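Missing here is one protein chain; the remaining ones are kept as they sit in the complex.
== chain A ==
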Amino acid sequence: METRSRNLYLIPYVLWIALFVITPILLIVYYSFIDIHGNFSLINYQKFFTPVYLKMTLSSFWYAFLITAFTLIVAYPTAFLLTKTKYKHLWLLLIIVPSWINLLLKAYAFLGIFGTFGFANAMLEVFGIGTKQILFTDFSFIFVSVYIFIPFMILPIFNALDKLNPTFVDASRDLGASGWTTFWKVIVPLTIDGVKSGCQVVFIPALSLFMLTRLIAGNRVITLGTAVEQHFLVTQDWGMGSTIAVFLVIIMAVIMFFTGNRKRGL
């Protein structure tokens, strides 16, 4: 009786998953076996393993890695300081709020700031460095991406730090560890799950960024994300686009598997 009513509650969820998760993935897998002329073939997979696409994959990984690394470097100390402040949840909220603003709007704002006549160049002018090409560079792409992803990294790390039992820190100090040693030997290992979740929620979307790449990096940076977009919207080669998407899904699954939180006692 009880299990039956519980199963009833599950229906909307199962429907949703079937319709919007399982079906699209199956469709993508199906399309990945269709070549540009509409015939069934393995040509797309062959193409993926050519240097062009492998290089693209590598470069996607590289950018996603850089974005995740810089986000982590900024987010961890920020989250750490946040947990030490008096109104920590208020401060956290203030940091989270910008993530509610549409991504596109923020990207456009940066177009203005980094443009030739934007704020950034005006500042460079003031300091006598002179106008520089900031937009459409690796730097601007990574900078804006990091800016956008920071709240997503801070949140899980903040939660992990906030949950950390302060007596572990006391115990470490009591056993003779300095603040620095305590940080590396106790605080970091005990909040590593938060770091992992943070890296997941940054690395995986960063791998398939395309809009930001287009707007901020122009055609300087070509990643798997931009390639998918190209194939679907420009070359109309849905098969190849799907094949790249299949690989993205596989890569994400592998990453999830390896960074997944293992349950630990206590």
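Throughout what follows, a contact is a pair of C-beta atoms (placed from the backbone, for glycine too) under 8 Å apart; a residue touches a chain by one contact, two chains touch by 3 or more; residues count from 1.
Assume contacts and distances are computed from a predicted model.
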item: Undepicted complex member, UniProt protein name, chosen from "Cytochrome bo(3) ubiquinol oxidase subunit 3", "Coenzyme F420-reducing hydrogenase gamma subunit", "Pyridine nucleotide-disulphide oxidoreductase family protein" or "ABC transporter ATP-binding protein"; value: "ABC transporter ATP-binding protein"
item: Touching residue (missing chain; options A:Ile34, A:Leu135, A:Val186 or A:Leu248); value: A:Val186
item: Among A:Ile25, A:Ile73, A:Ala109 or A:Leu175, residue touching the chain not depicted; value: A:Leu175
item: On chain A, residues whose C-beta touches the chain left out of the figure; value: 165, 167-168, 170-178, 181, 185-186, 189-190, 264-266
